[in-house]
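Missing here: one protein chain of the complex. Every other protein chain is in place.
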Amino acid sequence: MTRRFWVYIEQEEGKPHQVSWELLGVARRLAEEIKDELEKSGDTALVEGVLVGHHVEHIAREALHYGADTVYYVDDPAVKHYLNKPYTTVLTMLVKKYEPEVMLVGATTLGRDLAGAVATSIGTGLTADTTHLAMGSPKEGEKKLLMATRPAFGGNVIATILCRNHRPQMATVRPRVFSMPERIAEPKGQVIRENITITPEMINAEIVEFLTDKASTVNIEYADIIVSGGRGLGSPKGFELIKELADELGGVVGASRACVDAHWIGYEHQVGQTGKTVRPKLYIAAGISGAIQHKVGMQESDFILAINRDPNAPIFEVATLGIVGDLYEVIPALIKEIRARKEAAA
Amino acid sequence: MTNKEKLSFDVIVVGAGLAGSTAAVMAARGGLKVVMVERGVTPGSKNYFGGALYTHSLVDIYPDFFNRKPPLERPVTETGFWFLSKDGMVRMTVQGGKVNNNPIDAYVAQRAKFDAWWAEQAKKEGVFLIPKTVVVDFIRENGKVVGVMTDRPDGAIYAPVVIVCEGVNNLLTQKLGLIKHDFKGNATALAVKQLISLPAETINTRLGLTGSDKGLAISVVGDVSMGLPGLGFLYTGNDSISVGVGVTLDALSAAQIKPYELLQRYLNHPMIAPLIAGGQLMEYGAHLIPEGGWSTMPQLYTDGVMVAGDAASMVNAMHWEGTNMAITAGKAAGETAVEAHKKGDFSAATLSAYRKRLENTFVLKDLHQYRNMSRFLHNHPEFMDVYPNFLNDALGMFFTGFGKPKKQLYSDILKSLTNRRPLLKAVGDIVAFGRTVMGI
Partner (left out) sequence: MTNITIKVSFFTVRRLRERIEYGEIITIANKKDIRAAPAADGGNPVFHALVSIKQVPDTTNIRIDPETNNLIRQGVPTILNPYDAHAVAAAVEWKRKLGGKVTIITMGPASAVTSLRECIEMGADRAILISDRKFAGADTWATSYVLSEVIKSIHAQDPIDLVFFGKQAIDGDTAQVGPGVAVRLDLPVITYAVKIHAVDLENRKVVIERKTESRNEVIKASLPAALTCEKEIAEIPYASLPDLVYSLRYEPELWTTEGPITFDPAQLGLKGSPTTVFKTGTPEKHKAGEIIKASELGVDGAVKTALDKILAVEGMAALLGVSK
């Protein structure tokens, strides 16, 4: 018997979303975790990708470089752009055909739109926004199940969810929660184009237009350096200073939920449980108190520098280094010092 | 929503605090259709005090008050004054004896809980409550008040009589011309307090209470207000202590002191700090208190309108009486509204019965008697610093004068007064104080 660990490969406009590769890495690890069961039963485990779109074969092949043993893909002009019903229908058909044990989907707006529909369509359980995934036995001797751990209650509680009797066990994962696997130079594996035609019954909506003018091109989830501002800035003007520091460092601007709710800056910049999860190499939090909803979105950053006037701010509990001081003094000084050192390096 | 029915009642009560809910229930008992319009999310969400409620006023409205299991904190079984010097304290409290009545005469309470409950009792007797809505003006027809306008779209409510219980920020009262000025800085105090949670046992031990059914209500005088006209307070809740201080706005502003600085200083006082040590801050709040009494009291009624409670300056700060004045006034207003409806006349002439009712109660009698108190304390700051300090020194010296020739001791004690205040002046102060208290 083949135990399949599936990953939905997300793409937009012919470009794959990085979260798909992160999830292939996770799927590989999950497959490793049932090695003992495989040995005993003689079953095999496969990490496989599933992909829908138009002219996407190159993406299918790219997925093999990130550890997929197989990639099933459907190619049809009708599904060039994501629409809920045809994508849900196609995935449901593929799942019914191959019966994967586990299916992971990136928790992007597309992924979250899709996963809930697919789970209901198949009739299985789905755990959203998981931060930890593992194959484990709920009781000694029991067959290993997907243990999907996720924050709830605004991040104050973490819950581990099981889907005991329904398959596939589905989970969505935010981008940047897991790291990218190493790219395999010479992968083994195959891509299979599935023979599914998109019929008119599968389409119940159409895209009238795309609007790129107002949506920004900011995508802070993949930035290596993020400078975030919080309510401590006191006014939206504070973000000018934040941007100055971000530009100086070659990074992007982030924000706490309070600032976004107050319309000081757009939602694309929001870091936290209801915003983006980020794991940059350097995260600077200025004037951010560090409420748990924010912490949950950035605590995996490699290096966290917190600047706050209040020595008791919770952000200092998660910061690698903290400066207690007025950000309107510290940040200009920081910018000055960085410039000085850059000149010295030049 | 096509509900365009005209909202019409027999009585509109503005504010569902203690005065408002009382006026409302009394009017309802007279068979009238009553609506209360409250700006808070729930009644009580905009009210805050030390503090304690007085049983006489509560059972006056609901004779079975205690059977209804009201949300109260500890009964006040010990009460009195603490006089603070910079580093010392003289305590003068009474317990047992005349205080030990059944039921106890005063109960510590929390307004958010209590006012909500008080309003709920009124609703049980048919009063309709509209929360989250602010009354911004009156509606007049032919010069007569026929209703109120609220801040919501299509926000008119009609009634021939309106009872204004809007609280210390008496904007509507001013709009009616019943008072010619906004609240005055020398007649309004800002009180700030902290509610600190501590286990009941700890409270009992620290404050010398023999059980959790015993409670303390203290007026604190002296160092607590840094020589400014004002008072501090301390009340024991079931498992909390409320400590706070109030000073007139003028005095705070002139001295350039921030109210929280005043409060913090009080809480750090060497005699006070150990009482609240280790407790957890649960609430922090502030409220204005109208202390002008008689001198800032508006006209209490006009055609179609009566004013009761804080909005009518009905507070006797020295005796911590305001809540019972509000309830008593609310009751009088409600009863007068019933009368007016029976007569079918809502003119000032008919509504003057409201004031007449109050003249027969402690409300107007005491407000008149204490009419000079606010000014007196302003003009005699020595009651806030000299005398409390002297009292501490005098008693302190007396009780450490062992081995000292007593004539010398008394002479020293007298000097500790006369160094601060000439004796003649001190005598004059006491006399003046007495006269102010007696209202003569």
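A few remarks follow.
Order of writing sets the chain letters: A and B. Residues in each chain are counted from 1.
The definition used in the following text is that contacts are C-beta pairs under 8 Å (C-beta built on N, C-alpha and C of every residue); 3 or more make two chains touch, one makes a residue touch a chain.
What you see is a predicted model, and the numbers here were worked out from it, not measured in a lab.
Summary of contacts with the chain left out: across A:24, A:226 or A:330, the touching residue is A:330. Residue B:130 is the one among B:58, B:90, B:130 or B:187 that touches the chain not shown. For the chain left out of this panel, the touching residue among A:38, A:93 or A:249 is A:249.
Residues of chain A that touch the chain left out of the display are 12, 77-81, 83-85, 88, 108-110, 112-117, 119-121, 123-129, 138, 147, 151-166, 200-201, 203-212, 214-215, 217, 219, 221, 224-225, 249-250, 268, 273-274, 281-282, 291-293, 295-296, 299, 302-305, 311, 316-326, 329-330, 333-334, 337-338, 341-342, 344-345. Contact between chain B and the unshown chain involves residues 1-5, 7, 128-130, 132-133, 150, 152-157.
Rule of thumb we're sticking to: only the chains that are shown with their structure count from here on.
Separation between the centroids of chain A and chain B, computed from CA atoms only, is 57 Å.
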